[in-house]
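Shown next, in structure tokens, is the structure this report addresses.
Yeah, one chain of the complex is gone here, protein chain that is, but the others are all in their spots.
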Amino acid sequence: MSAFLIRRLLRFVVVCLGVSLVTFSILHASGDPVALIMPEAAEADRAKLREALGLSDPLSTQFVRFVGNAARGDFGRSFFHREPAFRLVVERMPTTLALTCLAVALALAVAVPVGIYSAVFRNTVGDHAATVVVFLGQSMPVFWIGIMLMLLFAVQWRLLPVSGWGTWSSMVLPAVTLGAFTTPLFMRIIRSSMLEVINLDYVRTARAKGLSEWLVICRHALRNAALPIVTVIGLQFGLLLGGAVLTESVFAVPGVGRLIVGAIRQLDFPIVQAGVFLLAMIIVSVNLFVDVLYVYLNPTVRLR
Amino acid sequence: MAVTLPRTAVAYEVALPGASGSRAWRRFALNPAALVGSLILLTMVSVAVAAPWVAPHDPAKQSLLRRFTPPVWQAGGNAAYPLGTDQVGRDVLSRIVHGARVSLLVGVAAVLVSLVVGVAAGLASGFLGGTVDTVIGTVVDVSLSFPQILLALAFVAALGPSLLTIIVVLGLTGWERYARVVRAEVMALREKEFVEAARAIGVGRPRIVVRHVLPNTMSSIVVMSTLQVAQAILAEAALSFLGVGSGNAYPTWGQMISLGRDFVTVAWWLATLPGLAILLTVLAINLVGDRLRDALDPRTT
Partner (left out) sequence: MKRWLTLMVALILAALVVPIGAGAQGKDTLTVALASNATTLDPHMHFERAGILVNINMFDSLLHRSAKLEFEPSLALSWKALNDTTWEFKLRRGVKFHDGSTMTAEDVKFSFDRVLEPGSEKKKSPQYGNVRAIKEVKIVDADTIQLATDKPFPLLLERLVFFPIVPKKHVEKVGEEAFGSTATVGTGPWKLVEWKRDQHIRLEAFDQHWRGRPAFKYVVFRAIPEVATSVAELKTGGVDIIRNVNADLLPDLKSHPQTRISTTPILRVHYMSLDMRSAPFDKKAARQAANYAIDKQSMIQKMMAGLGKQVATVVQPPAFGFDPSVPPYPYDPKKAKELLAQAGYPNGVDITMHSAFVDFRPHFEALGQMLTEVGLRTTVKMWDPGPAWNKYFQAEGKATNGQYGSWGNYSVFDADAVLHPLYHTEPGGWIGKHYARVEGLDKLIDEGRSSVDPAKRKRIYAEIQRMIREEAPSVFLWTQNDTLGISRKVAYEARPDEWLWLFAAKPAS
């Protein structure tokens, strides 16, 4: 167990370094960042800025400095907001995370019953219908679902606010939009782990003992589905955060995604770096947590 | 890749043991969802291939006189433009038809890029082992740690939007799963006696790859690829929405939605119809992929 933990932590550190390298290279990907920041300036002015930003040092020195600063949450000041980039990103993080969590919760609320139904009544008309309906959510561009939902629920029927963030009601449409995109993933897992469990001996025994089928499923089968779902949340967290970016734009939600998208357009490198780095760190940490949790909850996993 | 992932999750993400071909095919073909999906997909592909002959008009031909013509079933519709016209009077049906080409091309080409990179990385990782394996494993972990769409956005924006950029960038942000599957298969094979025997009598690695690794991973690769094509089509649409689409030389569905969305209250068909085209296509691909997985997975017999 502890050997596993050490190995896993080591890998975590290595991946963090890799993430730093990619984030670091964003600044250099488009050629000379200074020329992009001040396209009209004279070479002398550019040289000065290059000096000020430390861009004239060897790349290795720059990278070491970047990692050191990143570890302290220092990505420099935003070129446009004139505030520390990291703080701007952190300010918006709770919104994005709340949106993501809400969407996951909604998705589970739909996926669990539908997945169970679909497994129990496998290959019936109901199963196919349920599958298609749920799959619809994953087959539409996220922003398109958002616009359609907004037109129906906010403009046509006036049930919910059009956009914004803060009140519960304003969170419904963004969460449903992002949730619609996540539901099929969960439903598939629940369905297939249900199928796996449903014929196991102990479930059969339980059924034979006369408990109602529903209870059996809840007690025994769902417990088995829980871990894979957690794992997939970890694996798919990047996709979820990507969907959050689009949702945020449609519903004017003040989250990290919108900040980064704006920063990419303005070439505000400190924000892009801080934002991408922090999101990646969250994904890496979620995965670390999931792995450790998994081993902790299920000691029979073979460790290599 | 140090931890064995939970079995179901792996089944979802990665490995699929091969079921016997003909049985799997029968199961797939008899599934109504798969059938419907395949039909839709077939239609879309034929339309895409035959676009110049199917489309009633030149998709680029504008006319200020017939801007915002509604679809034919609405008041003011015109039978010559069955799905209406857009903000500069171009025929929406023709654009959707031609858009099918580009959208499907982006999807398939991006996945081919992923496939090539992923399989190569997986083979290298599995056969060479050691440092190479560790390095590739780390690269996979690192690249799975970024929100794909943001990374793609940053790079497309830096390189300048074009069809080729989109394909390459999307391709390079989706290869990790292939690498994992192929590596796992190679690892499993390496421990098998016949491979060692084959190597002992001088059978080279390329042949082992062709004979054993690829056939064994084929079913998972096919399933993964269908789902990846769906993802790539959606990702292209998302990039168009965020303002860095494939340029404007060709109409894509994502671009049509993106340009039509401002007019959604006065000309609903501009954003809605290409959206439906994406919906149908991606749904069909997802259905086919999902049922393929079911059919190929012996555990769900």
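Think of it as A and B in the order they're written, each chain with its own count starting at 1.
Note that contacts are C-beta pairs under 8 Å (C-beta built on N, C-alpha and C of every residue); 3 or more make two chains touch, one makes a residue touch a chain.
Fair warning: this is a prediction, and the values are worked out from it, not measured in the lab.
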Among A:A70, A:I145 or A:I264, the residue in touch with the chain that has been omitted: A:I264
Among A:F24, A:F181 or A:F251, the residue in touch with the chain that has been omitted: A:F251
Which of A:V132, A:V162 or A:V292 contacts the chain that the document leaves out: A:V162
Residue numbers in chain A that touch the chain omitted from display: 30, 35-36, 39-40, 42, 45, 48, 78, 80-83, 88, 91-92, 102, 105-106, 108-109, 112, 147, 150-151, 154-155, 158-172, 175, 218, 222-223, 226, 249-252, 254-255, 258-259, 262, 264-267
Touching residues (missing chain, whole complex) on chain B: 62, 64-65, 67-68, 87-88, 157-158, 160-161, 243-244, 247-249, 259, 261-267
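Just so it is clear, only the chains that are shown with their structure count from here on.
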Chain A-chain B separation of Cα centroids, rounded to whole Å: 20
Chain B partner contacts - residues on chain A that touch it in the complex: 4, 7-8, 11, 14-15, 18-19, 21-22, 26, 29-30, 123, 128, 131-132, 135-136, 138-144, 147-148, 151, 155, 184, 188-189, 192-193, 195-196, 225, 227-228, 231-232, 235, 238-239, 241-243, 245-246, 249, 257, 260-261, 264-265, 272, 275-276, 279-280, 283-284, 287, 291, 294-295, 298, 301-304
For the chain B and chain A complex, residues of the former touching the latter: 2-9, 11-13, 31-33, 138-139, 141-151, 153-155, 157-159, 230, 234, 237-238, 241-243, 254, 257, 261, 264-265, 271-272, 275, 278-280, 282-283, 286-287, 290, 299-300
